[in-house]
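Yeah, one chain of the complex is gone here, protein chain that is, but the others are all in their spots.
Order of writing sets the chain letters: A, B and C. Residues in each chain are counted from 1.
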Amino acid sequence: MADLIRSIAGHYNYWMFVILMMTGLFIVVSRGNLIKKIAGLNIFQTSVFLFYISMGKVTGGTAPVNTGRAGEVYSNPLPHVLILTAIVVGIATTAVGLALAVRIKESYGSIEEDVIEDMHRTERPA
Amino acid sequence: MIAGATAGFIAKHLPVLVVLVPLMAAPACLITGNRHATWAIATLASWTSFALTVALFIRVAGQGPLSYSLGGWAAPFGIEYRADALNAFILPLIAGIASFALPYARGSIGRDVEPRQQNLFYSALLLCLAGLLGVTITGDVFNIFVFLEISSLASYVLVAAGGGRDRRAFKAAFDYLIMGTIGASFFVIGIGFLYMATGTLNIADLAHRLATAPADRTVRMAYGFILVGIGLKLAMMPLHQWLPNAYSYAPPAVTAFLAATATKVSLYVLIRFLYTVFGLDDPFEAQTLKLLVMPLGIIGIFAASTVAIFQNDIRRMFAWSSIAQAGYMLTGIALMTPQGLAASLVNIVNHGLTKGALFMAVGMLTLATGTSRLSDLRGIGRTMPWTMAAILAGGLGLIGVPLTAGFISKWALVSAALDAGQWWLAGAVLLSSLLALGYVWRIVETACFGKADETRVIEPVPLAMVIPAWGLLAVSLYAGVQPALIMEGANAAARSLLPHLTGVGG
Amino acid sequence: MEHHLVLRVVSKLIIPPILLFGLYVQFHGDHGAGGGFQAGVIIAVAFILYGLVFGIPRLLRVLPWRFIRASMAAGVLLYAGTGAASMLMGADYLDYAPFGATPVEGQHLGILLVELGVGITVASVMLAIFIAFAARLPSQIKDEEW
Partner (left out) sequence: MDMLFQSLSPAFIYLAAALVLPLSPNGRVRALVLLAVPVAAFASFAAMPYGEYGQIRFLGLALTLFRLDALSWLFGLAFSIAAFLALLYALHLRDSVQQAATLIYAGAATGAVFAGDLVTLFIFWEATALSSVLLIWAKGGEASYKAGMRYLVVQVGSGVLLFAGLAMLWRETGSLAFEAMTLESLATWTILAAFAIKAAFPLLGGWLADAYPRSTVTGAVTLAAFTTKLAIYALARGFPGCDILIPVGVAMALLPLPYALGADDLRKSLAYLLNSQLGFMVVGIGIGTPLAINGAVGHAFAHIIYDGLMFMALGAVLAGAGTIKESELGGLCKTMPWTAGFILIGALSFAALPLTSGFVTKSLTFSAATPLVQDLLYAASAGVFMAAVMKTGRVFFTGTPVISAEAPLAMRFAMGLSALLSLGIGLVPGLLYRLLPFDTPYQPYSLHPVLMQLLASGAGCLIWLALAKLGWLPHELPGMPWLCRKAGTTGAAIADAAKRPWARFARWRKRLLDTGLSRTFRMAGPDGPLARTLPVGSMALWVVVLLGVTLLLTYL
């Protein structure tokens, strides 16, 4: 039991990752508002960032900047570098998603998915 | 002298130039405001990169795999571009389709994008091309993710470009974006797990370490996430729902380009991960292919073909047919034999060519009549016999009638299934051809035997659309008559991948 | 926005240091914490602040739309061009060694150029995103909406 608790507590970063991921996905699944969906997507992506960053963290390590002092412990910089790219990708995705949401709002007058689907249903010729 | 030096330069940097040419042409298009100039740049870039991919294919076929390290950092540490029999086989398809899609876009894009913004459209198309080429050629798994996202973001924009004509394109692009991002995020989580397990991102290095280390839960998690993430991008059956809308509301040139390349590249990534990275030496991985991917592929073939039969919109019908075709490719991959893999690879290329030509022809039809609904196209075969002939020729390819490219793919898949002792699969593939016959027949029936609407106005189709569509169709027909080159390429690729496979299958 | 004197004055005071800090982060990146990504965002923030306080039209007078779009492309071209230049000088793509007398010196220069390209792109893209959304507002934000 103690082992279990220790293993759960010891991997708290992964638990956070899982919780954030599920939260994000839940929002995408359950909310009909397109902006909220994008927000959910962002939370989901953030969980991925967290996953990578915590993966590269070395306990007691500092940022991998060469200060000239000997014997310093660095965190693994590679996941951080990767996640920088992933953040940029995330921003780009959010921007495109928001732009699409704006265009949807302009052409449909709504960003609620069910309203839009209703419009589709009525305007589609049989 | 100069020519020699140039040739040497190109030969030395071939793998990176393939991606770099469209990647640099994209911002150049952005700066050049003039739409004719941007079109010229884009076309030139795509044809150049097509020539480069062909050169790369010839070189790899002759001299074996080619490795290129970016920034001078050697392979496991720096990013490596690596061309081997597999991706050198896929690359010409991507660049080639783009080379046909760009002239086609010049004729058709005026309907969807206003002249002032066409340079943005072309640069998005080039970015998408560069992304797809990058995914295919890179030897670094994280780099795959980055290029995948470059191409995906560009393709969301390209799909949304159809919104000028039909606002549903916006919603389709939005759905595509949400789903694509979830897929890509799953993929990147999978890569994270792989990195956790091995500490490397280089494909060859990963393959090596995973082959020597026993597979643990982390690797299996990685496998699951990557399978689902890529499955989403390639429209594996229950994850396909983004595709029909995206393909039916995007501008015709975009649909033709994406249908022929985007899902194909995702399939390539799947093959790369399954056979090179994971190598299927963990029984779990083989088990998943057998218990999950194979059934999903077959369900996809039948369900999507059945849905296609009942569609009223031609583009939507062919979009569903694309999902069914993805099913064929998945079953080939899941056979886990060299023949099955080769069958999938042949199908990737042949279906890419056929579907590209088909969507181009349908685009011509849509442009001329202003509709893609079958019920509005009765008797169109009499007013537009040539376009209908092109659609019919492509449709025969989807059914798999002999002398078409589709026949070669089906033949390869059926004989692979027979070789693997999967009689029922061969039967299922043949049976499913009847479904394809069903939806192609509906088009022929409506177009050729329906009562024509006398008041219909037919607008002239620009030559810029006609020539690429027929060109691509001719290529696909040629691939049906002379399948040797594609078959050999696919066989070489399959052989190069399967030494990894030990003790599985049968 | 005309009446928010405090905001206007503070903005005017704070924008030059932001830009300066952005430049510091930009050019410090090759041997410390910093680099084009961060600097690009910081520089963009300066302009976004200007746009927020003084309105998009005035921002577009400072930075014409055409200029922003061109610099998006130019940044990418600078990045990719640097790599291509190293190819032309006989090394692999993105291998900056041949730029200087020694490989280390060359890499300094190369990274500087690449980071500059990244910075320009990031800054202009952030600005473009901001303007693309903000310019869609029907009118200026009014006092009573704050």
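A few points about this structure:
Note that in this section contacts are C-beta pairs under 8 Å (C-beta built on N, C-alpha and C of every residue); 3 or more make two chains touch, one makes a residue touch a chain.
Because the structure is predicted, anything quoted here is derived from the model rather than measured.
Among the displayed chains, contact with the absent chain in the complete complex occurs for A, B. Looking at B:Ile10, B:Ala213 or B:Leu291, the residue that reaches the missing chain in the full complex is B:Leu291.
Check B:Ala61, B:Met196 or B:Leu430 against the missing chain and you find that the one touching it is B:Leu430.
Of the listed residues B:Phe142, B:Tyr195, B:Trp320 or B:Trp470, the one in contact with the hidden chain in the full complex is B:Trp320.
Taking the complete complex into account, B:Pro244 is the one of B:Gly163, B:Pro244, B:Gly279 or B:Gly332 that touches the chain left out. Interface residues of chain A facing the missing partner chain: 25, 28-32, 37, 113-114, 117, 120. In the full complex, the hidden chain is touched by chain B at residues 174-175, 178-179, 182-183, 186, 217, 220-221, 223-225, 227-228, 231-232, 238-239, 241-242, 244-245, 284, 287-288, 291-292, 303, 306-307, 309-312, 320, 401-403, 408, 411-412, 414, 418, 426, 430, 437, 449, 483, 487.
Following the convention adopted for this analysis, only the chains that are shown with their structure count from here on.
Chain contact topology: the protein chains form a complete graph, every chain touching every other one.
For the pairs B-C and A-B, the larger set of C-beta contacts lies at A-B.
Computed from the mean C-alpha positions, the centre of chain B lies at a distance of 36 Å from the centre of chain C.
Once the centre of each chain is set as its mean CA position, chain A and chain B turn out to be 28 Å apart.
Contacts with at least two other chains are made by no residue of chain C. In chain A, no position touches at least two other chains. Residue ranges on chain C touching chain A, taken from their complex, read 31-33, 37, 122, 129, 132-133, 136. Residue ranges of chain A in contact with chain C, taken from their complex: 63, 65-66, 84, 88, 95, 98-99, 102. Those residues of chain A that touch chain B in the complex are listed here as 21, 25, 28, 34, 37-38, 41, 44-45, 48, 51-52, 55, 78-79, 82, 85-86, 89, 92-93, 96-97, 100-101, 103-104, 107-108, 116, 120, 125.
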